[in-house]
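Note that one protein chain is taken out, while the other chains of the complex remain in position.
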Amino acid sequence: MSETAVEKQSFATYKKNNTIEDGDNVVMYLSRENMSIIRVKDGEYFNCKFGSYKHSDMIGLEYGTKLGSNTGRGFLYLLYPTPELWTLVLPHRTQILYIADISFVMNFLNLKPGMSMIESGTGSGSFSHSIARTLAPTGHLYTFEYHQERVNAAKKEFEEHGLSDMVTLRCRDVCKDGFDLEDKVDAIFLDLPAPWEAVASAKRAFKQNKVGKICTFSPCIEQISRTVTALNEHGFVDIQMYECLIRFNEVRVIPMWTIDEAMEKQRAVEKKRKRAAPRVVRDDNNISTSAQDEDTGSSGHINKSVKVEPSVDDSNQSSAAATPNSTTGSEMEDGMSTTTSTPVIGSEAIPEASSASTATEPRERINPKNVVVTRLPAEQRGHTSYLMFATFTPASQGPSLTETKAVASSAK
Amino acid sequence: MSETAVEKQSFATYKKNNTIEDGDNVVMYLSRENMSIIRVKDGEYFNCKFGSYKHSDMIGLEYGTKLGSNTGRGFLYLLYPTPELWTLVLPHRTQILYIADISFVMNFLNLKPGMSMIESGTGSGSFSHSIARTLAPTGHLYTFEYHQERVNAAKKEFEEHGLSDMVTLRCRDVCKDGFDLEDKVDAIFLDLPAPWEAVASAKRAFKQNKVGKICTFSPCIEQISRTVTALNEHGFVDIQMYECLIRFNEVRVIPMWTIDEAMEKQRAVEKKRKRAAPRVVRDDNNISTSAQDEDTGSSGHINKSVKVEPSVDDSNQSSAAATPNSTTGSEMEDGMSTTTSTPVIGSEAIPEASSASTATEPRERINPKNVVVTRLPAEQRGHTSYLMFATFTPASQGPSLTETKAVASSAK
Amino acid sequence: MAALNPSDIINAGEHVFIKMPSDNVKCIVLKAGSSVSLGKFGTFKANDIIGHAWGNSYEIYDRDSKTRVYHPEGISEVEETANNNREIVDDPSSQKLTLDDIKALKSEGLKGELTGEEIVNKLKESHATFDKKTAYSQAKYLQKKGKKFHKVFTPIKPTAYSVNEYFYVKNPAKIRDIRMDTLSQLLSYSNVHSGCKLLVVDDTQGMIVSALAERMGGKGTILGLYDGDNPHYDIVKYMNFNQETLDTIKVLSWLRIHRPADEKTPDEMQDVTQLTGKDLEGYHRRLKAYNIVEESRKTLFEGNFDALIVASQYQPESILEKLLPYVAGSRPIIVYHGTKEALLETSTWMRKCPDLLAPQLTESWLRKSQVLPGRTHPEMSTWGTGGSLLTATKVIDQPVQAALTKRERLAMEKKNAEAKKLKRAREEAESAAPSPAPVVSAEDATNVAIEEEEVIMTTTITTTTSTSTIEPIDDDNESRSVKRVKQE
Partner (left out) sequence: MAALNPSDIINAGEHVFIKMPSDNVKCIVLKAGSSVSLGKFGTFKANDIIGHAWGNSYEIYDRDSKTRVYHPEGISEVEETANNNREIVDDPSSQKLTLDDIKALKSEGLKGELTGEEIVNKLKESHATFDKKTAYSQAKYLQKKGKKFHKVFTPIKPTAYSVNEYFYVKNPAKIRDIRMDTLSQLLSYSNVHSGCKLLVVDDTQGMIVSALAERMGGKGTILGLYDGDNPHYDIVKYMNFNQETLDTIKVLSWLRIHRPADEKTPDEMQDVTQLTGKDLEGYHRRLKAYNIVEESRKTLFEGNFDALIVASQYQPESILEKLLPYVAGSRPIIVYHGTKEALLETSTWMRKCPDLLAPQLTESWLRKSQVLPGRTHPEMSTWGTGGSLLTATKVIDQPVQAALTKRERLAMEKKNAEAKKLKRAREEAESAAPSPAPVVSAEDATNVAIEEEEVIMTTTITTTTSTSTIEPIDDDNESRSVKRVKQE
């Protein structure tokens, strides 16, 4: 827990007592995809499809506590609101910045307590919260937004989140009207459609006698060259461009049977099936010239009409069906609806019994080796923007100190 | 082995007998970083720093055989030259395409035996070999290069590699003079500084009554929009852009000790050390205000003057030093040269004996869990180019067949 | 006009992917004379596209399901304007038409009473803030609505690429996450070509077998080992292969590699001379099936395969151990798995195997970009896992010994010396050009301590080194330090 925390809650630090009190913002964590933020008010309820939760039950609990719903059928966790959680629960008024970009930009710009910074536009305030936390308690954030409604919403949030002392929010079209700040800040972040229009004013806003860093955030490649040109023309140096993204892994445990174990298992299944019922294989739709064979259940050729359509689904792959029971693959598919009317080879005449017997086959007989694997789910967040960085150099301070001294001594 | 192979060696297929014969091209595989290609000639030698190899010793061997050097001190493997190996051994006359781009482009363009294709420019012939292999034996590659010297070199290679029957190589500035091919090809690949200049001629080269695919290969983002515009203007559809690269993993096995195992080990070391010699810790350069302590060997604060400079090198991390002997970390550093003169804390007074005793500590006492891990080495090949694909649509064939029939029947 | 192949034309009875206005792709089997419903986008007559070349898009333009070739207008350049969406609040109520109005429009569109353009124009006119949008947003809005209301569809030809893309997007687990780029690399590493002979264990529902068969063009042999009752090569049917190509694919059950002790030939089971009618027919069917299995066995035991490709749910090394002997020298061994982690143990196993050279574990990275003039950028969502490849080369291990007489060695050394001399002379000529500046060494800094970190050699360390012979040069340098490639 923070030593300097005050008991008025702020997203920029923790509360010293780490206890939920009336008026606190609390993140209701149901699952990674289901989080929301509330302000605790005695007498109110938080309702979701997994149950109802009484605010007054939360008061006095330590942050992080698991809380049961009124019925006891559901539960959630009461989390302390951090800028990182805020990014996950905030109401989207615009595209927002996520942790990959937020983190990299803050690191590159070397943000730390006590610095002054410009952000434009404020947007949904996702990045603003992280900046404020990092500059707190002595630094300051100037944030600009041209959209009045967004300004109003953000203003309210900064107040409710205990950040308004260190954030100045202005409604302003910085591309047209500039920042109206001179010799003031250490770092500047521009998330604007045409950042090049704000570069001249940005230059004036930097503390003039020290080094400063600027970052522009542009999704499209066409924005890159115009920004570079503007930065170049205004004397910024060391232009660097990055893309950064995070890959969130799914972790699974899958069994790995050797082919011998799998075959042993399959032979056992086959034996049982033979005992249970004589096997008849039919393929009524088989219009090809190749043999229909009753004995092997397999033909040596693939024919146009062969329609085998097992779906290897995820659960198949990762647990149950990944045990060597793919012998029963086609039986299993019977349980799934297929929209084609083509019969599945070998599936018709197999009695239910055999499939059932497979299910009761003791799975423990052979122990597969388990392997922990990762998978990147499709549709993760990909590209967000190109991050362009440049350096503002302090005004040249005339001759260097040594030269000044030399001049002074020779003047003696 | 290939059934259709003829005994004249070709990079487009295997030899039926899979045997090295006089005149064959053979890849000398010494290591992944050290491969070269030779033409076997009785009486000659292949020389490298690991030994000399007599060509006549190779003749009659099966491809893939491990061959000892003349002295028996070195060996290499005799590999059959494939387009993939060629990419790794060819003389670079230009930037070349590597397997990631080659593979993806071939797949997207749906190359297969019997197709006709244009490639421009030929460059070092890296991609040409893969294309020829894939179109063989009935397809054809038209490849264009404006640089006469490169044309001459590639011509020789195509002949020596048994590809000249299916490759037409022309010295030509296709941007200025076009391909001079009409209604001829199924696919086109353009690796040119200004591919947009070749788009009009490319369009004419496609077989006019069927669908065709074009790919342009451009490293810079500024080339993208000009290419898109040209493709668009010439009626190409379904413009798609990709980047593809391969990540080559280093695989290692590292031991993973629990903290308890590590501490147990360390306590044992410490006990031994105490027995071996009384421990004296001195930090002569310590100009800070904090205590110099002889007993614990550690102080609770970090001071400006504390100079501990152990290098955790790779071998450390992966085998020997990753056993819990970091107790001896500072001793080990004594063996490494440091350019600073600052003494390393705790290293001076420790007798060599203790370090030696650590080394003889039986490592088997605790068995760490081994974990197989991967690492991406730095400086892998990164970006190569943006791959832009588009589709040539066949000329509209007037009214559809059904309409034609309808007209015919109503005319009756 | 160049002559067309049957595969250049849309044929009746084949599988066809239909890309719809929504960008969704549907797979249909195109039956001659049928009508194909695309749901709310309308219906077209199969015969309107059968017999045409692939590649065109079609618009359904009236109630009678008439289609015509649709020529897209192309993407037009849109410039940034001062009109920058500032005034727009995300508020669906800015659309003045009610939901019912829009439904009515849609149904008129379906009936063919309104064209797509007309509907979109109506929407546009009734959009309160449309004029305030930037030109770009306007274009985007119209494109979005246009896609929905224009009944344009595109038949896509099934190829290894398009089939792979279709399943990768729709159900990646079915094909065990193998993505177009990873598959393409597998094809390259396999050196598949017309006429080769491949040994394959394919648990990707035949995705890999399909791609290999396409590259062989009807010449050569693929022998697929399968477990379970049937080879699960569902994907093959989507490829519209002709019989010649289908005949290149042979299969053999893992359980029937070796003839089971109780397996009887049809002749052992029945005396053919005693059979008549239905029984005789059955005998001949069984005989044919039996012969096919026998032929597959023969193909396997003859060996000399040009590649071994394993994409299995089972432990890869247990499969490699069994199948490596059937592969010829200097041929690729490829193991695919949906996750890299599943190949780690196999990779260390490969290192210890004297018959395998240079195992290499790779993953592919693929990124698609949106290509719009003025708005080009990588896609905002990524592909998932694309799978991982472990590749190596089958080699013929043998003891190494000195092979030269003394006289031979002397002759060789003389020759080498001459070659070296020549090379040095060439290098000297080249070095006349300005050479790249070496890194400043610390020794130059005399007045100030320049701190140098120790430069430590990175080498790959494996716990268990190869059991065989010398092993000096080879794999222990896997840290494949690709030279920093500089772009002109």
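First chain written, first letter: the chains are A, B and C, and each begins at residue 1.
Here is the rule we use: a residue touches a chain if its C-beta (ideal position, glycine included) is under 8 Å from a C-beta of that chain, and two chains touch if they have at least 3 such contacts.
Quick caveat, the model's predicted, so the values are computed rather than measured.
Novice: Which shown chains does the hidden chain touch?
Specialist: Looking at the complete complex, the unshown chain comes into contact with A, B, C.
Novice: With respect to the chain omitted from the figure, which of A:Gly23, A:Gly60, A:Pro91 or A:Gly235 is a touching residue?
Specialist: Within the whole complex, the residue contacting the unshown chain is A:Gly235.
Novice: In the full complex, which of B:Ala200, B:Val371 or B:Ala395 touches the chain missing from this view?
Specialist: B:Val371
Novice: Spell out the interface residues on chain A facing the chain that's missing from view.
Specialist: Against the missing chain, chain A presents residues 1-5, 12-14, 18, 29-34, 45, 47, 50, 52, 54, 57, 62-72, 74-80, 82-84, 95, 99-100, 102-104, 106-108, 110, 112-114, 130, 133-134, 136-138, 183-184, 207-212, 219, 221, 224-225, 228-229, 232-233, 235, 237, 239-253, 311, 313-315, 318-319, 336-341, 370, 372-374, 377, 379-381, 386, 388, 391-394, 396-397, 400-403.
Novice: By the contact definition given up top, give the residues of chain B that touch the hidden chain.
Specialist: 93, 146-147, 149, 173, 193-194, 219-222, 243, 245, 247, 254, 256-263, 266-267, 270, 290-304, 306-314, 316-317, 322, 324, 326-330, 345-346, 369, 371-384
Novice: Residues on chain C that touch the omitted chain in the whole complex?
Specialist: Given the touch definition above, chain C has residues 20, 22, 24, 26-31, 34-41, 43, 46, 85, 92-95, 97-99, 102, 123, 137, 140, 145, 148, 167, 170-171, 173-174, 341, 344, 370, 377, 380-381, 429-435, 437, 439-441, 444-451, 453-456, 458, 482, 484-488 touching the missing chain.
The rule we apply is simple: only the chains that are shown with their structure count from here on.
Novice: Mind checking the centre-to-centre distance between chain A and chain B? Centres are C-alpha means, answer in whole Å.
Specialist: Spacing between the chain centres: roughly 31 Å.
Novice: Using mean CA coordinates as chain centres, what's the gap between chain B and chain C in Å?
Specialist: Averaging C-alpha atoms per chain gives centres 18 Å apart.
Novice: Per the centroid of Cα atoms for each chain, what is the distance between chain A and chain C, given in Å?
Specialist: Once rounded, the distance between the two centres reads 28 Å.
Novice: What parts of chain C, by residue number, touch at least two of the other chains?
Specialist: Each of 340, 345, 367, 374, 376, 378 in chain C touches at least two other chains.
Novice: Check each residue of chain B and list the ones that touch at least two other chains.
Specialist: 221, 224-225 - these are the residues of chain B that touch more than one other chain.
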